[in-house]
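A single protein chain has been removed from this complex, and every other one stays in its place.
As written, the chains take the letters A and B, and residue 1 is the first residue of each chain.
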Amino acid sequence: MSIAKFKDMGLDVAAAEAMPEEVSQFKVVTRRFFRHKLAVGSMIVLGVVILIAICAPLLSSFSPTELEVGSDFLSPGSRSEDGRLHLLGTDALGRDYWARIIYAARISLTVALSAQLIVSCIGIIIGSVSGYTGGVIDIIVMRAVEFLLTIPALPLLLIISSLIIQNQDAIPVPELIKNFLAKLLLIQPRDSVQVFLLIVVLAGLGWMADSRLMRGVVLSLKEQPFVEASKAMGASSARIIITHLVPNALAPMIVSASLGLAGFIIYEASLSFLGFGIQDPTPTWGNMLSATQSYMFQHPWLPLVSGTPIFLCTLTINFIGDGLRDALDPRLKL
Amino acid sequence: MVNYLIRRIFQMTIVLFFSAVASYALLNLAPGGPLSFLGSVQTRLNSEDIARIRAYFELDLYLPYRFTRWLAGIPNGPLTIGGNAYFANNIVGCRQPIEESFLNESGTYVTRTIGCKEGQYVTMADLVGRKTSKGIIRGDLGVSWQMLRDRPVTMLITSRLPRTLQLMSLAYLCSILIGVPIGVYAAVKQYSKFDYVVTSFAFFGTSMPTFFFGLLMILFFGILCKNWGLPYLPPGNAEAIKPYVIPLIGNVDPGSLLDKVLHLIMPVSVLAMVTIAGWSRFIRTSMLEVLRQDYVRTARAKGLVEKVVIAKHALRNALIPFITLVVFTLPGLFAGAIITETVFNWPGMGRLYFDALSRTDYPVAMALILITALLTVIATLLSDVLYTWADPRIRLS
Partner (left out) sequence: MKTRKAFAVLSVLMMLAFVLSACATQPVAEPETVEVIKTVEVEKVVEKEVVTTEVVEVEKASFTTPHPILSDVRVRQAIAYCTNNEELINSVYPWYPEEERANLIMHTSIPRISWAAYYGDEVQKYDFDPEKGAALLDEAGWTLPEGDTQRYNEAGDPLTLKFTTTSAEFRKTWGAVFTQQMADCGIQILPLYTPGSWWFGSNSGLRHRDFDLGAYAWVGETDPKGQTLYACNQIPLPTNGWAGQNYMGWCNQTASDAINAANNSLVRAERQEQYKIFQIEFAKDMVSLPIFQRAEGNAATKDLINFKPSATEYYTWNAYEWERADGGDTLVLALSQEPSSMWSIIESSAVQRTVAWLVFDYGSLGAASQVDYDFQERLFKLSTVEEGLTVINEVEVKEGDPVVDFSGTPTDADGNLLTLVPGLKVKQSDGVDVEFTGGTVKMNQLVVTYETAEGLTWSDGTPVSKADFELAYKIDCDPAIGAVDYSICQSIQSVDFTGDTGYVVTYKPGYMAALSFLAPINIYPAHQVLSDGRVLADVPSTEWSSLPEVAETPLGVGGYVITNWEKGVKMELEENPYYYKGPLKIKKIVIVFVPDTQQAVAQLLTGDVDVIGSETLGAGPEVQTVLDNQDKLQVLIEASATWEHIDMNLFVP
């Protein structure tokens, strides 16, 4: 069985030495990916969701914050006082559900995707370095992770949120990021500071589990023959981590990321409850979802309205992840 | 191995100590605090009244002393050696601090304590005769401030713990018994209809919040089924208060086994549903990884029956990373599930912790945090040890 690994190795070395090879390998992967029908389908669905998010202002005549007291919980398809159509009905304040969902898509997707990206990167770097090098670094990193896991989240978040509430105008956020987020999400620059901080806090709280996961995978990979062989051939640690460990550990990381994405969308809502993050009336999928809780007995289907896009996004991202992994795996014939 | 364990336990103690320091500091520095209620009391309070209330919550002592008193019950008076009292005049706190408000860089006012009113210092000698716990490391969790005022924290924990253990262990057991086979089967039949259904279900489970499933079940199996005259499930509590009749089943007495089982069904299903969703996904992935490994192919090539390949070669290896996940339910067994317990009114630890935090009952919250932290570090150690046991290629150093 070790022979197969050596072959695999050889291919990688060759790829690194000859650029044209690499390009063709990329082509191979793309071709393999496009054979995966479900992944392609998912990509289209996700693309549509993103497109809807981008074109939100064109797709609804309502503004997401436009309210009409008295026309609460109109059923889908009913019309507002001036005759416009509520595609998905209205919420407790008579705000148009469809408009809120599509505007929320911008914020929720941006927040969740960037937070998850940061978390995965941190996880991969810390996990692989600590797992591969071992020794003092491993002990310190892992004990630090352990320490952070024991810190209760709620009081910590309360402190962070009170610091942010008190100093939110004094926190230096690069103008570039601020204005970019404001334009992207169609919100005030002042609120975009909060979005930025929210992403940072979410990432700061979420990276521990992923780095533990990565470390575990790396620990078992580094004892495998192909790594030992690579070491014997004189490859540097950095090279081994980048070319062998990271690609081989991608599968569990993708799964964890696609599961984590939904978590971040919902988590964001609980943070806005603590006073930072995105506050009502600005809609996010998360805060729309949690706002439905007290109406469950009268309108039990309400959570589905804002829950469906979350479900759709995580499911499709997962299928795309599946397709990617299959395409990347040379042992699999597609 | 013994060396490794000793070293790890030593490290664990240090991590735990830092965790205790950090959690204690966090709780005490977080906004709110036990004095918040004074804002809603529509009576006049003079500074002496406030000083007395601060003293009840030990807020008249400086944070490090409060911490050591909570941790080890010291200092509880001057150090007495051979009849001589030392450090009797050592200042450990202040009854009436002087506060100053100043403008910070961002243009808002921040209040800071800058000193102590004359004659209001608390010295070591003043600590004699004060109520104090023996310290959490000597097994005394102290007394509750708000939830069961002035009565032991252990009373609160012992009243909730059995119920939480019951709920959580059942839920985890169901999750393993259902989640593992589902995950394995989905991996073996990758890209089959079954696989798609399971995947969709799993993502639905993680996308929708717990309260959605909980309240939906209460509405349907509790309220509506009862209204329709069908057999229904009690909407909440761990036991009934008075006897009730369920169509087709008959009379149920409070406290009977049937009563307890009926009350368990909904919370356990909700908890298990959410856990199964994540776990089956996890098992499926690691199973897929393993199934692609060369030794599985070799085993197949040797002509072994597929069932044997899966059960003997693949499953064992696929379960290795899963062990880590399962071991980390250990703190969860103790800490409970806040939302599920609240939705189903299950008198457990999750609700206790949440109430303790929201009602600023710090002795209770700290005891729970510390015990959970202890279980977390134990779980970490356990998962590392189990890893090596299951995968001989990993060496502990």
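Definition applied: contacts are C-beta pairs under 8 Å (C-beta built on N, C-alpha and C of every residue); 3 or more make two chains touch, one makes a residue touch a chain.
Everything numeric here is computed off the predicted structure, so don't read it as measured data.
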item: Residue touching the undisplayed chain, where the options are A:N179, A:S237 or A:S294; value: A:S294
item: Residue touching the undisplayed chain, where the options are A:G204, A:P225 or A:P281; value: A:P281
item: Residue touching the undisplayed chain, where the options are B:L26, B:L71 or B:V143; value: B:V143
item: Chain not shown, touching residues in chain B; value: 7, 10-11, 14, 17-18, 21, 25, 30-33, 35-36, 38-53, 56, 62-65, 87, 89-92, 94, 97-103, 107-109, 111-116, 118, 121, 131, 143-144, 146-151, 155-156, 159-160, 215, 218-219, 222-223, 226, 232, 234-242, 244, 342-345, 347, 351-352, 355, 358, 360
item: Positions on chain A contacted by the hidden chain, ascending; value: 65, 67, 69-70, 72, 92-93, 136, 139-140, 158, 161-162, 165-166, 190, 272-275, 279-281, 291, 294-298
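Keep in mind that, in the parts below, only the chains that are shown with their structure count from here on.
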item: Chain A partner contacts - residues on chain B that touch it in the complex; value: 11, 14-16, 18-19, 22-23, 26-27, 29-32, 104-108, 110, 191, 199-200, 203-204, 206-209, 211-212, 215-216, 219, 223, 278, 281-282, 285-286, 288-289, 292, 294-295, 297-298, 320-321, 324, 357, 365, 369, 372-373, 376-377, 380, 387, 391, 393-395, 397
item: Interface residues, chain A side, partner chain B - complex; value: 1, 4-5, 38, 134-135, 139, 142-143, 146-147, 149-152, 154-156, 158-159, 162, 166-167, 169-170, 212-213, 216-217, 219-220, 223-224, 251-252, 255, 258-259, 262-263, 266, 289-290, 293, 296-297, 300, 303, 307, 310-311, 314-315, 318-319, 329, 331-332
